[in-house]
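Up next is subunit A:
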Amino acid sequence: MQIEENKNEEFKPCIVAFCCNWCSYAGADLAGSSRLTYPADVKIIRVPCSCRVNPLFILRAFQRGADGVIICGCHPGDCHYTTGNYYARRRMTLLFGMLDYLGIERERTRVEWVSAAEGAKFAATMSDFIDTVTKLGRNRKLRDLRCKE
Partner candidate 1 sequence: MSRNDMLIPKVAVITGITTQTPDVKTYKVNAPEGGKPFEHMPGQCAMLSIPGISEAMISITSSPTNKEYMEFSIKRCGCLTEAIHALEEGDEITVRGPLGNHFPVESELKGKDLVFIAGGIGLAPLRSVINYCLDNRDDYGEIDIVYGSRTKQDLVGFEEIQNVWAKAPNVNVYLTIDNPQEDWDGHVGFVPNYVKELNLSVDKTVLMCGPPIMIKFTLQGLIELGFTKEQIYTTMELRMKCGIGKCGRCNIGSKYVCKDGPVFRFDELDELPDEY
Partner candidate 2 sequence: MQRIGVFVCWCGSNIAATVDVKAVAEAAKGQPGVVFATDYQYMCSESGQTILKDAIKEYGLTGVVICSCSPRMHEATFRKAAESAGLNPYMVEIANIREQCSWIHKDMEVATEKAIILAKAAIAKVQLNKPLVAGESEVVKRALVIGGGIAGIQTALDIAEAGYKVDIVEKQPTIGGKMAQLDKTFPTLDCAACILTPKMVDVAAHENVTIYSYSEVVDVKGFVGNFTVQIKKKPRYINENLCTGCGACTEKCPMKKQPNEFNMGFDKRGAIYIPFAQAVPKLPVIDADACLMLKNGKCGLCSKICEAHAIDYTQKEEIIEERYGAIVVATGFNQIKPTQFEEYAYNTCPDVVTSLEYERLMNAAGPTKGHLQRPSDGQRPKTIVFIQCVGSRGDSCREKSYCSKICCMYTAKHAMLTKDHYPDTDIHVFYIDIRTPGKNFDEFYRRAVEQYGVDYIKGMVGKVYEENGKVMVQGSDLIDNKQITIAADMVVLASAVEPDPSARSLGTMLTASMDTNDFFTEAHAKLRPVESPTAGVFLSGMCQGPKDIPETVSQAGAAAVKVIGLLAKDKLKNNPCVAACNQSVCNGCSQCANVCPYGAITYVEKEIRTPEVREVRRVAEVNEAVCQGCGACTVTCPSSAMDLKGFTNRQIMAEVDAICR
């Protein structure tokens, strides 16, 4: 089976962002209340902490056709739960290394530390990530063809 694409249509990536409730989700809110725009291609899922993000969720997103997944948490040292993002950092480092090892574009995954006060950073990060993923194009390597419309 081949994924066929309409070349005329502008590629709009589908991006999932997991944001920790205490820092990054608040940062996203601040970006909003500061009216800082970034493309609509990213949708945020609120999790209590970056350490709640299971690799299963990331793979699931790619399976269902996400083109990029970004995980945002508090800066190391600032975790609301003290240690959560440290574990997340190790897990994601290893997982991303594995995806790279399997030949899947490393740039489709990212971890960023965004505090509640960094609305501007949040918006900039999202714009940059969307830009990166848009350049990569559609995720073909890690998706489930059954889920294609």
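For anyone wondering why these and not others, all candidates are chains of the complex that A comes from, given by their letters.
Convention: contacts are C-beta pairs under 8 Å (C-beta built on N, C-alpha and C of every residue); 3 or more make two chains touch, one makes a residue touch a chain; residues count from 1.
As the structure is a computational prediction, the values presented were derived from the model and not from experiment.
Among the candidates 1 or 2, the one that touches subunit A within this complex is 2.
The touching residues of subunit A, when paired with candidate 2 in their complex, are 14, 16, 21-23, 25-26, 28-33, 35-38, 40, 43-49, 51-57, 60-61, 64-66, 74, 77-84, 87, 91, 115-118, 123, 147.
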